[in-house]
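Notes follow once the structure below has been shown.
For this depiction, one protein chain was excluded, whereas all remaining protein chains were kept in their positions.
Let's turn to chain A:
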Amino acid sequence: MALNLKRKRAGDLESRKNPKLDEVMDVNSENEEHGENESAHEDSEDSGSEGEEWNGLGKDVEMQDARNVDPSSSKSKNPAPTGEEVRAIRDATDLYRSSSFKLQIDALLPNVRPKLSRAPPLEKFLLKLHTFLMQLPAVEPQHPLEAARKLLKKGVAVPYCLPLPIEDTNWKVSFEKPEDITLVGSWPNKVSVKAKDGLKYGVDVAVQMPDGLFQEKDYLNARFFQKKAFYLATLANSIRNSKSGLNVDVSYESTAGDPRLTKLVLTPKADGSATDFTKLNARVCIIPTISTSSPISLHRLSPSHANIRVNSGEEGVHHPSPLYNNALLTSYSPKLHLLAMYNHIQSIPAYADALTLLRIWANQRGFGEGSKLSVKGFENAGNLWPALLELVISGEEPSSSGAVNRKPLGKGLSSYQLFKAALSCLAKHDFIKNPALVKSTATHKFPASEYQEHCSATLVDSSSLVNAFAYVPLGCIDMIRHEAWKTLQTLYSSSLAIDPFTDVFLHDHRDVATRFDIVFQVDLSKAKARKLSPHESLDFGSATNHLLYNMNAILRKALGDRIHAVVFLQPSSTSDVPSTRPLTQAYPSTSSTIFVGLVLNPTHAFNLVHLGPAADSEDTAALAEFQELWGSKSEMRRFKDGRIAESVVWDVKTADERSHVPAMVVRHILQWHFGLSEEHVQTWQSAYDSVIRLPKEIATKYVRGAGSAMGFKGAMQAFDRLVKQVKALEGQIPLSLVNISATSESLRYTSAFNPVPLTQSLAASLPPNARYLQPINIVFEFEQSAKWPDELKAIQKIKLAFFEGIATGLMNSVPGTKASVVLGSGDITDANELMDKAYLEIVTPEGWAFHARIWHNREATLLDRILDDHGPMPHVVVPKKRKQAERKGKEYLDAQEAKEVYDRRFIHAPRHHRAVAALSHQYPAFSGTCRLVKRWFASHWFLGGHVSEEVVELLCAQIFVLDGKYVGSDADIPENTLSVVPSTKERGFAMIMRFLSEWKWEEGGLYVCLYGPKKEGEGEGETGAKKVEPKASSGGVWTVATEVDKDGKVWTKGGPDGIVARRVRALAGATWSYLQTIENGTFNVQGMFIHPTQDYDFVIQLNPFVLPRYVHNIAANEGLLGKGKFANARAKDQDQDIVLPGFDPAKSLFTDLQRTYSDTFRLFADPYGGDAFGAVWDPTLKEPRPFRVLGGFSSVPVKKESEKAKDKGLVALNDAGVLGEIERLGSGLIKAVVKQR
């Protein structure tokens, strides 16, 4: 070994003499050799020579030649990375979000690109097409209508656009073979991106029409377009001809539904020939173009030029036609775009990848084609993305006003950096106010001010003059801005439940339910604009486009700061309304329904008053405009501060209705401006409301009986009154009351139903199965005192005395109050004497019921003493056996249970209550979301028995608190942040459903920042990495941690267990996919809350007449909510107490059955007035097994197979016996037990 080292040193000296070739390599090889050196040093250790070892670590030896190292060193497990590797790794971590982000991007990109191995047939086809087109014979010039008639005979309609040619036009259409045929668009540059929903890749072929066909004045009155249309029709006719040998289906397609931008679409017929490119899933589009050398002069096409000059009202006045001009310019652009993109790809290495990422992002958000709802205006926005990237890379054209403009970015950025820059440009640049003109080498032909004046939103790329935003309604531009902002937030934030990469690129975000606060389905077939401008319609090229664009603009104006975006959605191509049309059809067909989505701004969305200009304002134009916008809704009003102003006021009767204000605005505007009445505009808000409301008949009785003091507000007031009354008892009870805290969902706005009071007289007017009174839980906290006994059982007894004192005191001081001391829950759990179980039941004169408990913190210490591992004297070693024995002992088990209840009831519940109540105040939609989600959990038979109400609140809270930055802060939350959280309960509900269907609780828990942002380095290791072992029957599997509950088990200890949690996921998935059917109009809100019962082994049907809560049933039968059967039964009611707070025998039966048969079957029920329980047997019990004394289930001996067989004493589940027992336990309650399997 020593020899070896010496040799190495010699080699090293040699290498030192050589000049260093490459600095970088040297550094890296240094590192590398260091590693090898170390292992060499390890080897040398047994030689025992100190000096050698030291040298081994020295700098000198590090320079040794790698070849000299003995082979054993290469076996070392973690060799230092080579220079190349280091560079790659460093790049990945520095230039991307993280190194794994880069790897994920690398894995993603190949999946969205076409398979080049399938391209050869396409190439052959294109070659054939080229030859064929170049040989086409010319067609003599003829009158346009005559030419059209000739073609129509052959079955090809000429897609002439408005204004149509007439008989006395004096120009002619003709055809000559193309001057040039070029492959354009993303295909030749190899940046094609797979489209959504299996739509085809587009291969664009630009066919340049000869200059000779055109004249200088052809830009006028759509003459150019008519000539183009004829050219296209002729091409279509000849390609379709079987003699062409091309064997393709030919159809028309119009970009953005504009007939002026019609192109030919060739789809291959599968014939297996050499030119059959069916497998590539592509289609060839033929776009007629024109060269810049044509006689038409470009300067005539600036946005301010008026090029449609027919029948305008006033003589001699011509309105500018920016869109028309833009459409004409589009015919120049394909080749220019191709070249520009090619240059970018050549000069910027990451350009192609960035473009692909951007388009995946857009596709996933519906800014592209798709057979699901996509954002209107972006269907054919293929040019938008390169233009956007160009804007980011090259910067903006300096404006004449000298404003600060976007500066160019470097060319060496990574794909991710470019992608992020493009998004941030989208998010921050207001394309509507500031037209963006990409900086180009030559100056732009038309100044930005012209665009600003005549176009709504502008993005013009460097090479051409086309506005990429020309067809996009303004609201949809708001939407892409909003989406970009949202994505940036996701990329910046570090503590989200979902992986940012998945969220940004892999998830489909096109669903309307989670994206928009309010969704409308509008039937356009009867829509008629109140004011129609024929000129604008001509400029738009199609009446539908014009209508939609206008509708969007008016809605946007009317909604104003209520919204972030008003978006129109329509699938770009479905089987009913395909984007392509047969050649016989000259004009694109349009779908008559459109979806409107609103993203609300909750700070203003629900304002009842919209203030217009003051009545005495000078600006009469503004006044007229306001009146024109609002029509009959606009009224002159005098306000409290003395102002008199034109204004719009929305009438709202209940708190629920307030969230309908934006919908009211939309309905009014559509009615006033477009004549669309109620039945043409559909929303689902009221349907959601009815899910958490009492049946109408009962509700009116409550309103009559209790007046306005109902709902959460009423409950709060009742609570405040009670606090005052109890505090006034000072002196009558031995200790003074320090604090009364609430722990009830009725006092934090999250109970599924509005809390209602119930007085004796009101109860008498209600049917017996609607007389449920939900008690409100509160906690009393007394001052510290040494007078308490220092023993748990005695403490529980003393509590009784306190309750008795308060009860007597209250009944004396407040007439009409009824108070009684309740000893416990009335089942077997009462046997635990260490546990806090008694409470005080107070029914106020107004009919509110409260359940009050006493929190005495000495209990915790006493319980801990029993539970403590060490016992009172930690240094005394307790024999292990005895310790185990204690573990099994009744006292220990009781104490354990008691401590759990204590912690949950007195420590966690009040804290949770305060946090949730604060959240309800902060976010208006939070309470509604909780209520809907609770209703969902209840109606699918999970709530109560398996999923606690608190954990539902936590799950809902997580989509509101986000990373907890704004928790408990009084500062205004930025509007952008507010737009990410749902502003209506419908959206919140959909988001939770989506979350539940996707949540992988097996892989890690959830951290909810309910109490403020997550602290650095906390919880990551515990909640993030901890895996939950899927066990069949091991308590709850969900981990929902908060700052005060690091383990995340306080609210999920009792369930759901693995089986139930999987069931929740499956049902949420089903609900989620049902939510998607909003798109095809078969959606019914109540359907999501109807539980399928056929999966259960047996169903226990209850008698709805005896259930006090039946009124809460999701599908309560109004007929069953009638009066009792007999008139004299009612008379009997008068005498006895019929207000029984919290009396719910169905729930008691459920808990009894669940506890009694916990090892026999799993029971499910709807706590909100469900009239059936469902149960599933434990499948293992059906197998015969040896008899055990503590088997824990009701069994029957299995008969021997034959007389000879040995009697093994096997037993199996006695299912018939169990069902009989259930029927007996619930006699009077149970109508029938139906065995289903």
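Quick note on the criterion: a contact is a pair of C-beta atoms (placed from the backbone, for glycine too) under 8 Å apart; a residue touches a chain by one contact, two chains touch by 3 or more; residues count from 1.
Methods note: contacts and distances are computed from a predicted model.
Candidate names were "RRM domain-containing protein", "Calcineurin B homologous protein 3", "Embigin" or "Probable RNA polymerase II transcription factor B subunit 1-1", and the UniProt protein name of the unshown chain is "RRM domain-containing protein". For the chain missing from the display, the contacting residue among A:120, A:582 or A:789 is A:789, taking the whole complex into account. Per the touch definition above, the residue from A:139, A:222 or A:360 contacting the chain not shown is A:360.
Touch with the chain that is not drawn comes from one residue among A:1035, A:1179 or A:1217, which is A:1217.
For the options A:132, A:587, A:1074 or A:1143, the residue in contact with the chain missing from this view is A:1143. The chain not displayed touches chain A at residues 30-31, 34-35, 57-59, 62, 78-81, 85-86, 89-90, 92-93, 99-100, 103-104, 106-108, 111-112, 194, 196-197, 360, 363-364, 505-506, 508, 789, 791, 794, 797-798, 800-801, 803-804, 807-808, 820-828, 833, 841, 870, 874-875, 881-882, 885, 888-891, 1106, 1140, 1143, 1145, 1148-1149, 1152, 1155-1160, 1186-1187, 1189-1197, 1199, 1209, 1211, 1214, 1216-1221, 1223-1230.
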